[in-house]
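Missing here is one protein chain; the remaining ones are kept as they sit in the complex.
After this line comes chain A, so read on.
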Amino acid sequence: MSEVELQLCLALPTPNITKGFKFNLNNYHGFDHLKQMSCSGDKTSRVIKKRDFEHAFGNFSDDCNALPLLLWSGQPNEEDDNHNDRKKTTFVTDDMNDVEVDQVVGWPPIKSWRNRTCHHHHHHHHKRALGNGRSIYVKVKMEGVPIARKIDMRHYHSYQQLTNSLITMFTKNEKCDGDYNARYTLTYQDKEGDWLVAGDIPWHGFIRTVQRLKILSNWG
């Protein structure tokens, strides 16, 4: 199993923050990662309640395909054509279990009481977006990959279409060796904050409730 390295070098002369990030698929156990997440207490923990993961790993409902993603090549992900993204830098801590790896403590400098208000606004916006037919942007992360993507759920009409698109988005490697059909599971966070396996509910209900997506590795 070849080692995969993803190194992020940031154009800042601040050695404390900008550390190269190494990601080794060999050591990555998706399930353990989730267990660790649910134990970590505060807002970074995601507790999977509604569906047991061992059940989820082996079992897919009909309209949800496991994503046969290729090994990550180590090249930074190209964002969508958006000139704002061109200059984006992402900060990484060297804690691989950190769910929100693209955030720096205390930055941007917003007072914590205002954060609470902002969070509320974000959800409020979501609700309004559904009503006016505006875009519903959802963040997609692949486990172990620091750079997230965003997609507009309005562009998809089925789980199949969504997973096909995600495969395209997250694969870069032309050189695939025997392990390229490693299995991944698509999970999502619903309106109540729970993380569930995608594919259980009809598509129409899914897009009304989905807040974010996460692609988990089945290694282990």
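To be clear about the criterion, a contact is a pair of C-beta atoms (placed from the backbone, for glycine too) under 8 Å apart; a residue touches a chain by one contact, two chains touch by 3 or more; residues count from 1.
In the analysis below, contacts and distances are computed from a predicted model.
The chain absent from the displayed complex carries the UniProt protein name "F-box domain-containing protein", chosen from "Proteasome assembly chaperone 2", "F-box domain-containing protein", "DNA repair protein XRCC2 homolog isoform X1" or "Very-long-chain enoyl-CoA reductase". From the set A:K150, A:R183 or A:R208, the residue in touch with the chain omitted from the display is A:K150, counting the whole complex.
Contact between chain A and the unshown chain involves residues 10-17, 82-91, 102-115, 117-118, 121-122, 124-125, 137, 139, 148-150.
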